[in-house]
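Shown below is the structure under consideration.
The complex appears here without one of its protein chains, the remainder shown in place.
Presenting chain A:
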Amino acid sequence: MSKPGTMIAATASAAALLAAVTGCGSDPYTSASGEVVITCATCQESPTDPFLQYNYEAAQRFNEAFEGRYQVETIENPNAGSSDDRLQYYQRLALAGDLPDVFQLNSAEITAMQETGRLHDFAPALEDDEEWAATFHDQAFDALTGPDGQIWAIPQQRDAIGIYYNTAMLEVAGYDEFPSTWDEFEDLAEALKRQGGIAIAMDGDWTTMLMWVNLIGTQPGGPEFLGEGIATMDDWGEDPVVTRATERLRDWHEQSYVNADAFSGDPQNAFAPYLTEEAAMVANGPWFVSTNLTTDAAAPDLYEHTGYAPAPGWTEGDRGTVIVSGAGWVSGTTDERGLEAVDAFVKFMSSEEEVLTQAAATGANPPVRVDPAATEAADLEPLATGLVTEAADLTYRYPHARVHGPAGFSTAWKNLWPAYVQGEMDTDEFLQRLTDDAASSGM
């Protein structure tokens, strides 16, 4: 073959290979068998994350149920679970116009991602299908809504987050029931400390923040701060509710009611003392049962003598609890057939059968109203469902600071909280710096 001929042949071969590799010329939304294929970035198998594992199994069921019409294709994604890098990962994909068709984000991430203009608005789909929209609990979309009424995500769960307590340890300390006020809580903590135990286990991150939120949320004006003020105020220290809560939480460390290793941000520092019965209490969500409480890491029979309670109140009868919608399903597709499949997928995931399956697999509670008989038949985790039922009658219900708070809240908290507890700064300085650092997203 002549030299030009060789060049042409080589170029053609390279082009053909490139086209085959990139799929150029084919329709990315249509499989060989004519199904509409959508990608899911949070549906991969996971031996450690029960939510991801449930998503994976649900996607398989969806593929079976919609065989011949729609198909979910799983994308392996290192940022599928909760991680500091997750938001950046999806922002990069949004910039490249390459967001997955379905994936999950939490409320703070959704707030940041809406600025990319690449998220699909589910509001029209919910308006078109009123029956489906009516299945969701009231305020289910509150943390997932955009400034102009857009609904960026379909909630996956609606959980009450309470405080786990060891009934046997409380009994030894002279308490048959979980304290109903913070004063009683501190009396109990003192009694537990005298017996050589740890009253409440914390980690300097998630579990510590939960108690901070509980102390804020159970005061008049507290839920308003957690729902709005946390995102709009220039200095959280100007709110006396926040100051009182912060100082009370700090005092628990000073009084040694909390484990000594409560600042690393490693959740195991909070979970391990509870699981080994060194600590009498720990705050966490309902998933703690399946991921920790019923595993080999827990002391024998610990589950049998564990209770799950809402937070005590500052005054008698004014208890409260954190309510979270957790991660929601979002979509980055703009293709009409892709959107049709996405709508079918999110409706499938929020169906009564699926939310009950999810509840059984993960302990997360349904974001939709479910027939009580079906709930009972599903034999859901009683600790979690009990708290959800109890939450309806509590004085206060409030979101977690990580839901409505600025994206940098967690990083700022982990950095500043140990220094504040050690007396390196006063409450005013701590709260001012926390506000500033959280707003600058991790700086």
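Criterion: contacts are C-beta pairs under 8 Å (C-beta built on N, C-alpha and C of every residue); 3 or more make two chains touch, one makes a residue touch a chain; residues count from 1.
The definition used in the following text is that contacts and distances are computed from a predicted model.
*Asks:* One chain is missing here; what is its name in UniProt, given the choices "Tetratricopeptide repeat protein", "Raffinose/stachyose/melibiose transport system permease protein", "Monovalent cation/H+ antiporter subunit C" or "Heme exporter protein C"?
*Replies:* Hidden chain, UniProt protein name: "Raffinose/stachyose/melibiose transport system permease protein".
*Asks:* Consider the whole complex, including the chain that is not shown, and state which of A:P100, A:G265, A:G338 or A:P367 touches that chain.
*Replies:* Counting the whole complex, the residue in contact with the absent chain is A:G265.
*Asks:* Using the touch definition from the top, which of A:T116, A:T294, A:T315 or A:T357 touches the missing chain?
*Replies:* A:T116
*Asks:* Using the document's definition of touch, tell me which of A:T30, A:T295 or A:Q422 contacts the absent chain.
*Replies:* Only one of A:T30, A:T295 or A:Q422 touches the chain omitted from view, namely A:Q422.
*Asks:* Give me the chain A residues in contact with the hidden chain, please.
*Replies:* Where chain A meets the chain not shown: residues 84-85, 88, 91-92, 95, 112, 115-116, 204, 259-261, 263-266, 269, 273, 407-408, 411, 414-419, 422, 424-425, 440-443.
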